[in-house]
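Left out: one protein chain. Kept in place: all the others.
Our next item is chain A:
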Amino acid sequence: MSAPLLAQLTTIFGILTVVVLLAALLTWVERRLLGLWQDRPGPNRVGPFGLLQVVADMIKLFFKEDFVPHFADRPVFILAPTLVMATMLLGFAVVPFAPGIGIVDLNVGLLFVLAMSSLAVYSVVLGAYASNNKYALLGGLRAAAQTVSYEVFMGLSLMGVVMLAGSFNLREIVTAQEGGWFVLPQFLGFVIFFIAGIAESHRLPFDLPEAEHELTAGFHTEYSSMKFGMFFVGEYLSVILISALITTLFLGGWLGPWLPPLLWFCIKTALLVCVFVLLRAALPRPRYDQLMQFGWKVMLPLALANLLVTGGVLLWLQ
C-alpha cells in the first residue's frame, strides 16, 4: 500500500468516525438543551455532566432484542436502516471542513450532497414499506411526498449561491465568500434552504413521517435495537450534514478571523445544530396539508423569485 493511499484512508476513517461519534453525542446534547429550555436539567447522572449517557444508551440498544416481524419483507427491512447511514456518511465526503481537511474535492460537490441527502429518503420509504404496518406505511408515504416537495426548492434555493460563486465545488464556494458571506446577498435563499433542510432531515417541526402523536412512531414503528439506533444516528447525521452545508454555503465555511479555520467551521456548525434543537423545543408540528401547501404555494414561488432576481442582478452588474 502506498503512503498517499494510506494517508487518504486515515483521513476518511478519521472523519467518518468523528462524524458518527458526534452524531451519537448529539443525542445527549439535544436532550440536555431540550431540558434546559424546558426548565429542567436533562440527563446529568451518568458520568460528568451526563456525558456517558450516550454510552449507556448504546449499551442498552445493543442488548435489546433485534426483532424482525414475521410479516416483514426481511431483506429490505434489514437493508433500510443501513441506507440512511451510508448515504449521510457519503454526503460528508465532499464537505470542506477546512483548507486541506476533507475527503474529496468534487467539482459537482454540491449536487453530490443534494443527491445523497435525497437518497436518504429511500431508507425511510423502504423501511416503511418493508415493515408491512399501517402506521409505517403512512409515515413512508408522507416522507416520500415531503421529500418530493421540499427537494424541488431546496435545490433551487442554492442556485443563487452557485451563480454568485460560479461553481458547484464546495471548496470554491467557500473561497468565493472571502469578500463577504453569502447569507447577506442570499438571505432569502438561506431561509428557504434552512426550512428545506429541516424537512429533509425529518426534524421537528417537519417530522411528519414519524409524528409520534398520530402514527405511533411512523416509519420506524417496527424497528428495535441497533436498527432503530441507525435510523436515529442517521437523523442526527443529517442534522449535522445540513448544518455543515449551511455553514459552507452561506456562512463562509471555515472563514473567520483569529481562530484556526477548522474551529470556525465547527463553531458555526454547532451553533446551527443548536438552532435545530431550539426549533424542536419551540415549534409545534404543522398539519400534513399545511406542510404541503407551504412547500408548493409559498416556498417554491419564493425560491423561483430569488433565483430570478439574483440572476437579473448579476446580469445587470456585468
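The rule is short, and it goes like this: a contact is a pair of C-beta atoms (placed from the backbone, for glycine too) under 8 Å apart; a residue touches a chain by one contact, two chains touch by 3 or more; residues count from 1.
Keep this in mind: contacts and distances are computed from a predicted model.
Student: One chain of this complex is not shown here; going by its UniProt record, which of these names is it: "NADH-quinone oxidoreductase subunit I", "Carbohydrate ABC transporter permease", "Sarcosine oxidase subunit delta family protein" or "Protein-methionine-sulfoxide reductase catalytic subunit MsrP"?
Tutor: Checked against "NADH-quinone oxidoreductase subunit I", "Carbohydrate ABC transporter permease", "Sarcosine oxidase subunit delta family protein" or "Protein-methionine-sulfoxide reductase catalytic subunit MsrP": the hidden chain maps to "NADH-quinone oxidoreductase subunit I".
Student: Of the residues listed, A:106, A:281 or A:313, which one is in contact with the missing chain?
Tutor: Once the missing chain is taken into account, the touching residue is A:281.
Student: From the list A:36, A:148 or A:259, pick the residue that touches the absent chain.
Tutor: In the full complex, the listed residue that touches the missing chain is A:36.
Student: Would you write out the residues of chain A that touch the absent chain, in ascending order?
Tutor: Interface residues of chain A facing the absent chain: 36-41, 44, 278-279, 281-283.
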